[in-house]
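A single protein chain has been omitted; all remaining protein chains appear in their positions.
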C-alpha cells in the first residue's frame, strides 16, 4: 500500500531536519529570555515572586496546551482508519508550528534591540497560532501527507502573524480569544486550501470517511477537553484581574447554552430524531468560538448565553445543510466541517465583538476601560470607531486568509510532497506501520 | 429500533429550547457580575490583581470541571453499547444543570438588591451541584431518555439548593467537599428515583448491561481523572491559604490508602482471586467521598488514611454483597452502583465530619478555627454542638433526598418523556445514530 510517491523515507526526515535546524539557528541568533524568565533580570528588579507572570498565566497556558494537543488531536480521531494520523500529524505540525510561531510573532510584535523576548505569554500566543494551523488541518484531514502539512504550517504561521500584526498592532483591534485571528483565519485559509486541492475522485475513499463506534468515543475525548478548557483559552492573554476572571466566566456560560441548542438542533434535524455524533462533537464547541472576541468585554453572562445559543444553532444547520452544498457546488471537501465549527461561529464572534465594542462606555467599564479598550480609554478613538475597526478587521482577516489559502494551496499541489492518491485517503497505513489486524470494521 | 414513543425529534428540541430560553431570560433579569468580575467594581477598589479570587480558585475549578465532564462522563462508558449516551447525556445534563444551579444557588445563597452575583466561586458551586445530578444519573444509567434526565436535573438541582441552604445557611453545617450535600444527596435521590422507575423485565436487556475490553479502558479514563483531581474538588471552596492546602493533602492520602484497600478487597472477594474492574473503577474513589466533609478539618493524613482505607473496604463489600440484595429485595436497579461509591462513603464522610468537628479546639486550630468552624470560633456554638449539627445535617439530607427522589421518580414515570422499553435499555442506538458496525462484541 505504498508506492514511491508517498514513501516518506527521505522526504519527511529531510523536511523535519532542515526545518528544525533552521529553527535552532534562528533561536540561537534571535531569541532571549524576557525579564521574567531571565535569572539576572528578574533578580535585578524589586518585586515579589508571586508577581511573576508565570503565576497569572501558566495554569491557563497548560489548559490551552491540552486543547492544542489532546483537544484538536483527538477530536479528529473520529475517522475509523485515521486515528494515528489525526493524533500523530496533529502532534508533529503543532510541535513545529509553535516554534516557528515564536519567531514570526516575536518578529512582528516588536523586537528588543534586535532580539525576541519570550516568556509564558509568548508561549500562549505560539500555541494560539498553532491552533489556527490545526483548524486548517481539519479541513484537509485525510488527504495530505505530513510533508504537505509541515509546508502548510510554515506558510500559514507566517500569514497568521502578518494578519495578527495588522489587526492588533496597526488597527488596534481587540481579539483576545481569536474569533478572527485564530478561528476565522484558520477556517477560511483551510477551506481555500482544500478547495485548491479538490479531489474529484475522493468518492473512492468514501467508505473510510466515516466513524466506527470506538473512534467516535476517542473523538469525544477531544471534544470534551476543548469544551472544558475554552474558558481558559479565551482568558489566557486578557489583562490580569477582573479581565481574566470575566472572560473565563462569559465563555463558560456561552458554551453551556450552546450545548443545549446543539442537542436540540441535532435531534430536530437528524434522521429519525436521533442525535448525530458529528453535531455533538463539533457544534457544541461553537459557543467558545463565538465569544472569542467579546468574551473579555462586559458582554454579561446573559449576552454570552444568547451568543452561544445562536452559535450552536447555526453550526448544526451548517453541518446539516451547508456542508453538502459547499462540497457539491463549490467543490470544498471539508473533512471535519471546520466551516461550521470555526468559520461561521468565528464570523459571528467578530460581529458580536464589533457591536459590543461600539457600545463600550466608561459608565459600564469604569477604570477597567483601559484594560479592555485602551484606545477608547485614551481618547484616541470613540467606542463607535472601535466597533468599526473591529468590523474592518474581519474583512482584512477574511481577505488574507482566502488569498493566502489560494497561494498556499497551489504550492501544496506540487507533486513532490507525497500526497496520497484519491483511492487511499483517510487511511493510516499509507504513512504508518499498522499491525495486521487493524480494526475489524474496515474495508 | 425506534418507535414513536422514544422518538426525540420533537421532545428533545422542545425541552432544550424551552429550558435554555427560560435560563437566558432569568439570567438577563437576575444575574450580575460580582465585584471581582465586573470591570468597574474591580477597578473602583484598591487591590492588587493577584488578590482576585480567580487566582486562588480557577485552577481548582478547572480540575472540578474535568471531573464533571470527563470524570463522570467516561466513568459511565463501561457499558459496551452505551458509550455515546454515557458521555453525551452526561454532557447535556451537566451543561443544563450548571446554568440552573447558578440561579437556584444564587437565589438561596443570598441576593444582592434582588440580583445574583457570580464569579469563580459560584461557578465551582454550580459544578458541584451538577456533580450531584450526575451521581443520580449513574443510578438510572441506561434506562432513561434524555428528556427524562433533563427533567430530573431540573428538579434535583432545585432540591439540592434547598438542602444546601438548610445545611450551610440555616444550620451552619460545614461540608466543603460535599460528603452530604453532593454525594449522600445525589446517591439517595438517585436510588429512590431508580426504585420508583423499577423495571421488572430489565433482564431482557441484561446482555448489554456489562462491559467489553475497550469500554472498560475508556471507563478507566474517568476513574483516574476523578481520583487525581479529587484533592482539588474537596479544596475548591475552602478558605484561602492553609485550608485549601490542607484539604488537598488530606484527600490525596485518603485516596491513596483507599486504593490499596480496594485492590486487596477486590482480590479477596472476586472470583478466583482475580481483580474486578468494577471495584477498581469505583471503590478506589470512595476515599475522596469519605473525606468530603472532614478534609478541611485537622483530620491529619493519618486520620485521612484510616478513613480512606475503610471507605475502600465498605465500597467493595457493597458492590459484592449489598448491591445484589438491593436489586433482588428492594428492587433498586442501581446501574453504576452509586450506593457503593457515593451513598455509603458519603454517610461515612458525614459521620467522620461530625466526630472531627466535635473534637475541634483552639488548641489545635489556633487562629485558623474561624476559617473552619466560624460558629465555634465566635462562640455561637460549642464544638460538641457543631458535631451534633453535622450529624443532624446527615439526617436532613437523607430525608430530603429520599422524599425528593420519590416525588421526582413518579413525575419521571409519566409516559410522555420517551423512556426506552425494557428490551432496549443500555443501548445507544435508540437515541443516537450509530454506524452499521458498532462494536464486534454485541448481540
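Letters are used for the chains, namely A and B, taken in the order the chains are written, and counting of residues starts over at 1 for each.
Keep in mind that, in the parts below, a contact is a pair of C-beta atoms (placed from the backbone, for glycine too) under 8 Å apart; a residue touches a chain by one contact, two chains touch by 3 or more.
Note that the structure is predicted; figures quoted are calculated from it, not measured.
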item	value
Hidden partner chain, touching residue among A:28, A:113 or A:200	A:28
Contact residue for the chain not shown (choose from B:102, B:163, B:211 or B:386)	B:211
Touch criterion as defined above, residue of B:268, B:395 or B:414 at the omitted chain	B:268
Which residue of B:33, B:69, B:309 or B:426 touches the chain not shown here	B:309
Contact footprint on chain B, counting only the chain that is left out	50-51, 55-56, 59, 63, 210-214, 216-217, 220-221, 224-225, 227-229, 232, 240-246, 248-249, 252-253, 255-257, 259-261, 263-265, 267-268, 270-277, 280, 284, 298, 300-302, 305-306, 309, 364-369, 371-372, 440-441
Contact set of chain A toward the excluded chain (per top definition)	2, 7-17, 19-20, 23-24, 27-28, 31-33, 36-44, 49-50, 52-55, 58-59, 62, 65-66, 69-70, 73-74, 77, 83-84, 87-88, 91-92, 95-96, 98-99, 118-120, 123, 146, 214, 218, 221, 429, 431-435, 437-440
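As a convention for this text, only the chains that are shown with their structure count from here on.
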item	value
Between chain A and chain B, centroid-to-centroid distance (C-alpha), Å	33
